[in-house]
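Apart from one protein chain that is not included, each protein chain of the complex appears where it belongs.
Up next is chain A:
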C-alpha cells in the first residue's frame, strides 16, 4: 500500500539547509497499522506530511499504490489527498463554519463518495450522533477530534495518516478516541500510519518504527 524509499528532506536555516529526513525507508501493507515514534524534531511529522502529499521530498520516492507522490503535480496531490488518503491532525482542523454532520461528510463529498449511511455509522460509532447539528466551537476537544476521525474515514481512504491525534486530549479521552479510531480503521480495511511520541499509544499499533535524527533507528 505505502512504500517510502530513501526519502530526504531539508528546510532552509540561518546557516544553510537543515536536514530533517536523511534517507528514510518504510513499507505499510493494506489493513496494517504502524506507529512512528520519535523525539520532537526527529522528522516524524515531516514524513507524515510528505506521505500525504502536503509537501514534496528533496530525494527518494513515496509510493501509494502505484503512484509516486513526489512526482505528482499540485492538482494530482490534491486528488490523492481527496480520494486515497485521510489525514487526522493534532489540531483537528475542522471547518468552523460548517456543522458536525457537514464536516464529517465534507471530504467524502469532495471525492464524490458521499454515503449518508456511512456518515451515520461513523457518527454513531464515535458517539457523535447527538452532536450532528452543532458547530465545532460547541464541542469539547475530544469530540472535535472524533469528528476529524470520522471525516478522514468517511471517504473510505486506503491510507489514514494521523499526526499526534490525541496530543491535545487528556489521557482518558485519548484512550477512548484512539480505541474508536483503531476499531473504525480496522473495519474499513485501511492502512494506518500514526505519528506519536507516546510509547503507550504506539503499543496499540501492530508495528512501530522509531525515527531518530532523520533516520529509522
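The rule is simple: a residue touches a chain if its C-beta (ideal position, glycine included) is under 8 Å from a C-beta of that chain, and two chains touch if they have at least 3 such contacts; residues count from 1.
By definition in this document, contacts and distances are computed from a predicted model.
Choosing from "ABC transporter permease", "NADH-quinone oxidoreductase subunit C", "Carotenoid 1,2-hydratase" or "Glycolate oxidase", the protein name stored in UniProt for the chain missing from the display reads "ABC transporter permease". In the complete complex, the residue from A:3, A:61, A:79 or A:197 that touches the missing chain is A:79. For the chain left out of this panel, the touching residue among A:71, A:97 or A:203 is A:97. Contacts to the hidden chain, counted on chain A, fall at residues 49, 52, 54-55, 74-75, 78-83, 87, 89, 91, 93-98, 102, 106-107, 109-112, 135-137, 141, 151, 168.
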